[in-house]
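Left out: one protein chain. Kept in place: all the others.
Residue numbering begins at 1 within each chain, and the chains themselves are lettered A, B and C in the order written.
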Amino acid sequence: MSFDPHAARADFPLLRRDHEPALHYLDNAATAQVAAPVLEAIHAHETTSRANVLRGVHRLAEAATEAYGTARETVACHLNAVDPDEIVFTSGCTAALNLVAHAFGATLAPGDEVVISELEHHSNIVPWQMLRDRTGIGLRVIPVTEEGRLDLTLLPDIVGPRTRLIAVTHASNVTGALTEVGPIVDAARAVGARVLLDGAQQVPHARVDVQALGVDFYCFSGHKVFGPNGIGVLWARRELLADLPPFLGGGEMIRRVRLSETTWAPPPQRFEAGTPPIAQAVGLGAALRWLGRHDIDAVGRHLEALTQRLVEGLHTLGTERVRVLGPGSGHPRGPLVAFDVPGAHPHDIAQLLDGHGVAVRGGHHCAQPLMDAYDLAGTTRASLALYNDAADVDACLEALETALRKLL
Amino acid sequence: MSFDPHAARADFPLLRRDHEPALHYLDNAATAQVAAPVLEAIHAHETTSRANVLRGVHRLAEAATEAYGTARETVACHLNAVDPDEIVFTSGCTAALNLVAHAFGATLAPGDEVVISELEHHSNIVPWQMLRDRTGIGLRVIPVTEEGRLDLTLLPDIVGPRTRLIAVTHASNVTGALTEVGPIVDAARAVGARVLLDGAQQVPHARVDVQALGVDFYCFSGHKVFGPNGIGVLWARRELLADLPPFLGGGEMIRRVRLSETTWAPPPQRFEAGTPPIAQAVGLGAALRWLGRHDIDAVGRHLEALTQRLVEGLHTLGTERVRVLGPGSGHPRGPLVAFDVPGAHPHDIAQLLDGHGVAVRGGHHCAQPLMDAYDLAGTTRASLALYNDAADVDACLEALETALRKLL
Amino acid sequence: MSTDLYQEGLLALAGAAEGEGRLDDPDVTLTLDNPLCGDRVTLDLHCDQAGRIAALGHHVRGCVLCRAAANLLGQQAIGQDAASLDTLQRAIKGALRGRHAWPTDERWQDLTLFEPAAAHKSRHECVLLPFEAVVEALRQHGEGGATGT
Partner (left out) sequence: MSTDLYQEGLLALAGAAEGEGRLDDPDVTLTLDNPLCGDRVTLDLHCDQAGRIAALGHHVRGCVLCRAAANLLGQQAIGQDAASLDTLQRAIKGALRGRHAWPTDERWQDLTLFEPAAAHKSRHECVLLPFEAVVEALRQHGEGGATGT
């Protein structure tokens, strides 16, 4: 099986539009575009099966409940989860991380420790800081290497008998570094700690098998996997979920509500208070089925080649002018490249690139601690998705050259 | 200005479909159908302006940010809020209530009291129970009258010097009772407490003016106002929001993240961690604009007439056989009617009605404490929306008569 | 057609009142709710030394399906033990979900009355609740007869 980016691209209405200048969308790490089959699945659901789920007996309610359940099965299958009931739908990756910080956090005692890293997105930092400030747990931080990878040589100093959770990104949204999961799982297991991976930047591009990874929690967002906004996923081991208290309270997550006392429904309902994002779950299911129709290994090779073209092109502009963040060729990286141009601000670069139809992101990418580690205010980031091609990369490089002539 | 329910109905693709038997959708209190302009607005957004918001400078990011901001302005305008920044987008009404329970809850001390009522949806009970169990606040409960209205004569006994918040429904999703807001606001003001209204069942049918109501918090869900799933709104007074700590942590809600310490963005961003439901906000804006194009007073009269037709029809089946919950004709009620048929279970009734194309809901309607007060396991509920007509009501009554012949 | 659900036979079983009512001095009592609809089954059991059901009383606040299921238990559960009822409960669950055929055991032949419910996923739990309750009650009895709620 092989992969044709242009065939994939044809499924994206926004990318087909006649933009002037032509659009080169390289901001996929922020939000990917949505595939037409996703929009169609949502439209079909909303116009044939719209109802609230789980509680109704009429045919629309049955159809909606069925569609929602099928979406859960699709996600479970995509992640190779043991059971669909290990899939909790949330409103996004951030919401999933907060859910863990509250529900798992409630099982921690003061002095227990959570390990995060300098590489994390704010969504995997702030919830733990808030937990620390609420409950008195300790927060330990794995530093990054100069190359922007987790410095796992320091694990033995950081993981200890009070460690209860290691929560790190699976793929960095800034350096593109892919986390070596094995040593982290081993370190956690040695002290009886759990492992959470933030998969927001991994699920769009790679095969993710939660059983093979050996982790305990995994989460990602719909809008980055060519699916809808407003939905995310928390996967967690069944027996772990069963032992966690709920986070949000409301309809659907209860067994019995009395004014004096309330008991909880089993997972995943326990963690899905209120009317869930039904149409979005249907859309996410469609997105993952769409993604699954492609040979993900071939997609990986395509993205690797494009990433290399981008990195090499940036080097050609002069390594003293353009400093590329992230691991060197010896280490795996995801399909995104952030770079610093001393003397030219990322916002100015991004703005000038936009004038050439090239959409990239400039800023701290919700990773201020990493920026602090590099002593940068921000970087410019071009992030790829399977529908990008060499023309996108070349347009980016060309526009960048023009921009730098203006700014430097 | 007048109102034509059939013109309105034509905007709902699902209601136009040729169902066999014909569909009489009377489960609007659970989820209303979605208007075509909403689906079109979402589709247009996703195919022309999809990007992440607030952080990007490229044209799609600008367009998405603009669309998201416009949606906020539309909601503010619909509720007559002072300022768009008083509008916080959440993933639903339940999420909005949890947000208040956490953010406002964090400002309470043990022994402080929150007043709810027996009439509440679980989403306005469970978050407060969880807060009570976390922090040691007291929870006081306004009972319901036999008619299913808040028994406000008991307010002086329930509201006291430790009361910090009165959180009650604006319109009951079971008895249909509309809350007399004035006395509640007065009682709260007398002791310096805040007032929250759960408007999930009010916004779809009535004019809501948060300034005129004089309350402090107001919330509702998108999917019940002919808008998308996966979005809700919290409105709160600007100065109140400014003083509240955040609830969820993550991207977009920070001012500065350091590993040691993090500072927060001003409202509403402070309360919108992570990528928000952008397309859903756009859809909600379209829904409220669609709703706003109708003469809401004429809609009210239409719904009142239909509700009366339904109540009278149920009385005709025999008041000993069919016991209608909710206020008598002297008191205002929303367009929904729940009833109990001794000896016939709501699920059986709902199932048999579905055989005639009539979609109603049977069960506890996420109001178990109210069911306990009535000593019922559940009721059958027919709930109307502006697109319903007399044929829907008559089909319901006819099917019910047939069902009761079978079950009793 | 959803009305297929409400066959004569099912309505008759739901009205049969087999085992209806509470037991005096039960060995174990258990109340189980269906969180999705508020149905509630309360079961009282007397058990023999071997852990088999000697007497069963139930109080059901539920629909036709739930009442019929409880009455079927009231008719047929005497003499059954935790293992056999656990197997039965799983078999019913699987059959409702279309995973396998309905049990053919003669004792439980009235289960065929529930076959139309398979098409209505939202009603599966109505059928299952009494069976889940009896399995859980026997489990608790086996653990030392704790009185659950």
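The criterion applied here is as follows: contacts are C-beta pairs under 8 Å (C-beta built on N, C-alpha and C of every residue); 3 or more make two chains touch, one makes a residue touch a chain.
Every value quoted in this text rests on a predicted model; they were computed, and no experiment measured them.
K.L.:
For the chain omitted from this view, which of the shown chains does it touch?
P.N.:
Looking at the complete complex, the unshown chain comes into contact with A, B.
K.L.:
Given that one chain is not shown, which residue among B:A81, B:V141 or B:I254 touches it?
P.N.:
B:I254
K.L.:
With the full complex in mind, choose from B:A8, B:A32 or B:A61 the residue touching the hidden chain.
P.N.:
Within the whole complex, the residue contacting the unshown chain is B:A61.
K.L.:
By the contact criterion defined above, which parts of chain A meet the unshown chain? Give residue numbers in ascending order.
P.N.:
Contacting residues on chain A, toward the hidden partner: 345-348, 351-352, 354-355, 362-364, 368, 371, 377-378, 406-407.
K.L.:
Please output the residues of chain B touching the missing chain, sorted low to high.
P.N.:
Against the left-out chain, chain B lists 54-57, 59, 61-62, 65-66, 254-256, 265, 269.
Criterion: only the chains that are shown with their structure count from here on.
K.L.:
For this assembly, give the contact graph shape among line, ring, star, complete and other.
P.N.:
Shape of the chain contacts: complete, all pairs touching.
K.L.:
Going by the average position of its CA atoms, which chain sits the greatest distance from chain C?
P.N.:
Between chain C and every other chain, the largest centroid distance is to A.
K.L.:
Specify the chain with the shortest distance from its C-alpha centroid to the centroid of every protein C-alpha atom present.
P.N.:
B
K.L.:
State the pair of chains with the top count of C-beta pairs in contact.
P.N.:
The chain pair sharing the largest number of C-beta contacts is A-B.
K.L.:
From the mean C-alpha coordinate of chain A to that of chain B, what's the distance rounded to whole Å?
P.N.:
Centres of chain A and chain B (C-alpha means) sit 31 Å apart.
K.L.:
Suppose each chain is reduced to the average of its Cα coordinates; what separation in Å results between chain B and chain C?
P.N.:
Inter-chain centre distance comes to 37 Å.
K.L.:
I'd like to verify one number: the distance from the centre of chain A to the centre of chain C, where each centre is the average of its C-alpha atoms, in whole angstrom.
P.N.:
Each chain reduced to its C-alpha mean, chain A and chain C end up 45 Å apart.
K.L.:
What are the residues of chain A that contact at least two other chains?
P.N.:
55-57, 59, 61, 254, 256
K.L.:
Can you list the residues of chain C that touch 2 or more other chains?
P.N.:
2, 36-37, 120, 123 - these are the residues of chain C that touch more than one other chain.
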